[in-house]
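Take this structure, written in structure tokens, and hold onto it; I'll ask about it next.
Omission of a single protein chain aside, the complex is shown with its protein chains in their original locations.
Each chain carries a letter (A, B and C) given by its place in the written order, and its residues are counted from 1.
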Amino acid sequence: MIDKRKYSLAEALEGISDGAVVMIGGFGAVGQPDALVDALAEIGPRDLTVIANNAGWSRETGIPRLMDLGLVRKIICSFPKGSEVFKSLYLAGKIELEIVPQGTLAERIRCAGAGIPAFYTATAAGTQLEKGKETREFDGRRYVMERALPADVALIEAWAGDRWGNLSYQGSGRNFNPVMATAAKLTICQVHELLDAPLDPNAIVTPGIFVNRIVQVKADSDRLIAAQRLA
Amino acid sequence: MIDKRKYSLAEALEGISDGAVVMIGGFGAVGQPDALVDALAEIGPRDLTVIANNAGWSRETGIPRLMDLGLVRKIICSFPKGSEVFKSLYLAGKIELEIVPQGTLAERIRCAGAGIPAFYTATAAGTQLEKGKETREFDGRRYVMERALPADVALIEAWAGDRWGNLSYQGSGRNFNPVMATAAKLTICQVHELLDAPLDPNAIVTPGIFVNRIVQVKADSDRLIAAQRLA
Amino acid sequence: MTVQTIIQPQDREAPARRLARDIEDGWYVNLGVGMPTKVADMINDEREVVFHSENGILGMGPTPPEGEIDPWLVNAGKKPVTLLPGASLFHHADSFTMIRGGHIDLCVLGAFEVSQTGDLANWTTGGDELMPAVGGAMDLSVGAKRIWVLMQHNAKGGESKLVEACSYPLTAPGAVSRIYTDLGVFGVADGGFYVIDLAEGVSLGEARARTGAPLHAE
Partner (left out) sequence: MTVQTIIQPQDREAPARRLARDIEDGWYVNLGVGMPTKVADMINDEREVVFHSENGILGMGPTPPEGEIDPWLVNAGKKPVTLLPGASLFHHADSFTMIRGGHIDLCVLGAFEVSQTGDLANWTTGGDELMPAVGGAMDLSVGAKRIWVLMQHNAKGGESKLVEACSYPLTAPGAVSRIYTDLGVFGVADGGFYVIDLAEGVSLGEARARTGAPLHAE
């Protein structure tokens, strides 16, 4: 029987090694797999590369906590502003940064999941961010060649899930989560509701084929609203 | 007020010119916008290029009907077998054929919708179908460069829609429809249920931004089951 | 391009209000963070404009009252928002399909500088000590059908933000078609700026004096 459910965060996170490339979903305080990230910080693998849209906010939790513990070697993201921990590490030269435009980041991740090694986009053409990249004209317009961005592990959050790993989302909680789910060798999801019955096939956003492990972490609205004030 | 609803097939199809590139959704008998295609055959624009997965089946309806009337100059598809009309035209040299692997067809259409002019895929690398295309190695593997495939018009089918053009689907009815919706200058959708109330935001598969016109054509299960026997 | 509203220089929100009036009913519009966000509040209830947020929302509505916040719904500025009837939700790859694929009718952005060829500089002032951050600005500027900039005409030190060539790093070359400032509404075409409308009490001479590139009168 297929059963991707795990009953502790430690079990869900088993086997993440030093040097792993780790995608972390979320945009603002919504759709962030905070419980997984905080549990990963406890486990403490070192020399991580983090792929995420932001570098987080509060030092106590999430990506800044991983950074504050010295576990992160590099972050690949679109908008690291707002994270004091990141800023001080970056300005001290203690963490590497690769800035990727948000849409290019999403598409590079999607391509890694879709078996597409490279694609062209007009985004960043004619700007500083095209430096070091191939450019090419199609139909008279300049485009940058971008490479797929895969990961060893994706930590994501969804609203509801079932034992097959099927996922559904609420509100703006999808963001990078369904895309990252496709792009990692090991995708681990925290859900608010882990159901005994299968999800409605028409309502599934992430089919279970993209998910390896799923663990329930009950929603805490107050905590999320508080986190939004920081973001 | 945004209202994309049309109340006749003729009104929904207004303005399709001779020489238009027309995408037609569907896979097998499911998700085919047959009423739109048959009404287009009545209107009779000539010299069309059709982009679809198949070349249809019965002479009386759909793509074969367009072809039988001499309206189609070229078809771009993955699997034209099963269409006697197409076969006789093709063997007589009266219609052009561009064969595209099914996944490459889907991705070329998606890229047209997503502003990506070209991408690389291993599909067809080292085969006859890479002829005339650029190839390139990434990480030691051979890939073919494929170009985006846009259209002037997309004719699609969905299950339910609202006045904003939002769409939901049933069963295997999505197939090429949500992808084609993104890739045409003018997207026209036939739905089984055209609702007065808005669709549930979490259940929408095609957001209305991709849809220009929507028209109701009541479902006919018996007709569809009969069509499946031919496919 | 229907009703024209004269910009009142003493009214700080006047450029945003004028921009809001120039948005056509039925457009899909993305508003950058900061001043552009205010444009949403200036579309009156009789009109229907669909606001897009790059984190996966179409049909975004206003900020909810304190007690009615949905914790799972934020905008691109990471702040609580609401959904209007007809809204839809999607993931980042689909959201940037809308942006990069030319489906967004209008994107309104702030800027450090706009050049007379429409080059946009709004993502970094380029100082080495600064931490770069780009977000979705580069994708929006190459992808939306129109880029309108909403900004003060002059920087705090008085320098024009409309320039012959940008001194700051570009977000995208040749992207901007229109600029709304406290001095008026200006177009970009054929390699130069032109006046669409001047704010009340602003003369062509004053606008020219405060613009760092030739300003053509129609």
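Operating definition for what follows: a residue touches a chain if its C-beta (ideal position, glycine included) is under 8 Å from a C-beta of that chain, and two chains touch if they have at least 3 such contacts.
Values in this document were obtained by computation on a predicted structure and should not be read as measured data.
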Note to self: Just to confirm, in the complete assembly, which displayed chains does the hidden chain contact?
What the structure shows: A, B
Check: What residue numbers in chain B mark contact with the hidden partner chain?
Finding: 27-31, 53, 78-81, 86-87, 90-91, 97, 99-107, 109-110, 121-129, 159, 169-179, 205, 221, 224-225, 228, 231
Next item on the list: Write the list of chain A residues that the hidden chain touches.
Entry: 1-2, 110, 112-116, 162-164, 166, 182, 198-199, 201-202, 204, 207-210
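Rule of thumb we're sticking to: only the chains that are shown with their structure count from here on.
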Notebook entry, point to check: In whole angstrom, what separates the CA-based centres of chain A and chain B?
Noted result: 33
Note to self: Averaging over Cα atoms per chain, report the distance between chain B and chain C in Å.
What the structure shows: 35
Margin query: Among all residues of chain C, which ones touch two or more of the remaining chains?
Written below: 89-90, 93, 96, 99-100, 142-143
Item checked: Shared-contact residues (touching 2 or more other chains) in chain B -> 114-116, 202
